[in-house]
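Single-structure report; data block below.
Of the protein chains in this complex, one is absent; all others appear in place.
Should a chain be cited, it is by its letter among A and B, assigned in written order, with residues numbered from 1 in that chain.
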Amino acid sequence: MRYSGLRIIKEALTGHKGWTPAWRDVAPQNQYDFIIVGGGGHGLATAHYLAKVYGKARIAVLEKGWIGGGNVGRNTTIIRSNYLLPGNEPFYEFSMKLWEGLEQDLNYNAMVSQRGIMNLFHTDGQRDAYRRRGNAMILHGSDAELLDQEQLRKEAPFLNFDNARFPIKGALVHRRGGTVRHDAVAWGYARSADRHGVDIIQNCEVTGFKIENGKILGVETSRGFIGAGKVGVAVAGSSSKVMSYADMRLPIESHVLQAFVSEGLKPVLPGVITFGAGHFYVSQSDKGGLVFGGDIDGYNTYAQRGNLPVVEDVCEGGMALMPMIGRARLLRMWGGLMDMSMDGSPFIDKTHIDGLYFNGGWCYGGFKATPASGYAFAHLLATDTPHDTATAYRLDRFISGHMIDEKGVGAQPNLH
Amino acid sequence: MLIPHPLLGLRDAQEFVYKGDARLMARPDPQADDALQAFHDYTYLRDNPAGQHRELWFHEQGDRSWLIVTRDTRTHEILKAELARPRGKGERT
Partner (left out) sequence: MTQVNRVDGGRLDRTKPLNFTFDNRSYQGFEGDTLASALLANGVRLMGRSFKYHRPRGVFTAGSEEPNALVSLREGARHEPNTRATVAELFDGLTAKSQNRFPSLALDLMGINDFFPSFLTAGFYYKTFMWPAAFWEKVYEPIIRKAAGLGALSMLPDPDAYDKGTLHCDLLIVGAGPAGLAAALTAGRAGARVILADEDFAMGGRLTMEAGLLSEIGNSAWLSATLDELASLPNVRLMRRSTVYGAYDHGVYGLLERNTDHLARAHADLPRQTLWRVYSKRAILCSGATERPIAFENNDRPGIMLAGALRAYANRWAVLADQTVAIFTNNDDGHKTAVDLMAKGATVAAVVDVRADAPRLADYPLYAGAQVVDTKGRLGLRSISVRLSDGSLKQIDCGALGVSGGWNPMLALSCHQRGRPTWNDDIAAFVPAGTLPVGQSVAGAANAQMTTHAALNGGAGAAVAALAELGVTAGLPDLPVAEDAPVAITPFWHVGEGKGRGWIDFQNDVTVKDVKLAHQEGFKSVEHLKRYTTLGMATDQGKLSNLGGLAVMAELSGKPIAEVGTTIFRPPYTPVPIGAFAGRHRDEDFRPTRRTPSHGWAQEQGAVFVEAGAWLRAQYFPRPGETHWRQTVDREALAVRRSVGVCDVTTLGKIDVQGKDAAAFLNLIYCNGFAKLPVGKCRYGLMLREDGIAMDDGTAARFAEGHFVVTTTTANAVGVYRHMEFVRQCLRPDLDVQLISTTDAWAQYAVAGPNARKLLQKIIDPGFDISNEGFAFMACAELTICGGIPARLFRISFSGELAYEIAVPTRYGDGLMRVLMEAGAEFDVTPYGTEALGVLRIEKGHGTANELNGQTSAAHLGMGRMVSTKKDSIGTVLSNRDGLTEADGVRLVGLESVDGADLPAGSHLFAQGAEKTAAHDQGWISSACYSPHLEKPIALGFIARGQDRMGEIIEVANPLQGGMARAKIVSPHFIDPEGERLRA
């Protein structure tokens, strides 16, 4: 069913009896050409582009629980194309362009809202680093502005300019950055994939791969064996576990990132703001909650929950930056599992198994990448060649020394 | 989290800095023929189990000892904490 203005009016006047499920709830068939493991944002997007752009059929998405229950539904909803390194920025700029056309592509309103993102800087050194980054963004076709303190004060007068331990000197502003209604991304891709014939199979956990003579034949699941020509894995957070079924060790650790939302407040924040002298970033949702986060807890974990030190650290950053939020209350905190990679950048690559492909290592930045990740993974699955914007995301980049380390902290995942 | 420091008793994990997989103690032989591959695997590849994990924590806000902590990554239960460096001439505790 296509959503349209006419349809909305008709349903409103007839008691909403005509709406049909956003996607079919189907049982697995015996054999598919393509199986995508993981019904999160990336997996669903992969299926959508594989079917719609690359014209493939006989595609299934297997999800161990309910689609969209992982990181696509547990993040702070930020999208941005503000990377420094040549291995990254073309990919994220591609992703931004896909976000900009997403509603029309999916016929689903995911509320892409480009209200801008401000990265604050507090020292001359940070300013210089942001100048380098801002220039890189522009050279890659993205947008960037460098605001000095006076200009920033006009745009965000509520920031703590006058009483701060680390005075705010200015900001790198990326106007096209913003937020998206995260759950709607999963549902929108699912609905569109479904309309293009993709089978979305929920409550179907992959428990192993069937591999013979170095070639994949299918997957073992909690609902039995399903044959496949090609299998793409997009299960960030559980990548190590799933890929261990193919005897692979990955340059990835699993960590938890907490996120927070306040009670609903009348709108005060223009866009996304990130603190340059502490771990804190914040935006305000269309419902009015301040949505914020900070650093990962910093130890390997598969428990989707964090501990108090990070909660306090994040709120300290918030109060340092905008002490007007002291009386606003934190309503809910939750945690999502991150694939923290060894250089802070992701992987979209073939594996040593013929027909087995891997997408993961998104660290805390997978949400913004969803469209491009799906597109590039679909491209790889369909053509066996990497998408132009994702050529750097290889699993073997560490052996050749071509790390994509935006932060420059090396093989220490909890510092990325 | 609380880490049972073998010398100091239960300490808040906030006093520690985390490094990760205790296999980082097993630095390969730089003279070996496959040294590049071995150092690659040592530096970049991790087991990352959902379950018991031997991992390194540094008591930075404390006695500056490196500990090997055995912890269940699903529940955060800590099964063991020992000093990474043997004390005196004694055995590793």
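The rule is short, and it goes like this: a residue touches a chain if its C-beta (ideal position, glycine included) is under 8 Å from a C-beta of that chain, and two chains touch if they have at least 3 such contacts.
Note that the coordinates shown come from a computational prediction; the quantities given were computed from them, not determined experimentally.
When the full complex is examined, the chain removed from view is found to touch A, B. Within the complete assembly, A:C315 is the residue of A:V53, A:L217, A:C315 or A:A382 that touches the hidden chain. The residue touching the chain not shown here, chosen from A:Q31, A:N107, A:S244 or A:T391, is A:N107.
Among A:V53, A:L217, A:A246 or A:A328, only A:A328 touches the chain left out of the display.
Contact between subunit B and the unshown chain involves residues 1-2, 17, 19, 24-25, 27, 30-31, 35-36, 39-40, 42-44, 56, 58, 60, 64-66, 75-78, 83-86.
Although one chain is not drawn, its touching partners on subunit A can still be listed: residues 3-5, 7-8, 12-13, 15-16, 19-25, 65-66, 68-69, 73, 86, 89-90, 103-104, 107-114, 122-125, 127-136, 138-141, 144-146, 158, 160, 163-167, 181, 183-184, 187-188, 202, 262-268, 277-278, 284-289, 303-305, 307-308, 311-312, 314-320, 323-334, 397, 399-403, 405, 407-411.
One rule holds for everything that comes next: only the chains that are shown with their structure count from here on.
Residue ranges of subunit A in contact with subunit B, taken from their complex: 238, 240-241, 249-254, 298-303, 307, 309, 342, 398-399, 411-414. Listing the residues of subunit B that touch subunit A in their complex gives 1, 12-14, 18-21, 36-37, 40-41, 43-50, 53, 55, 71, 73-76.
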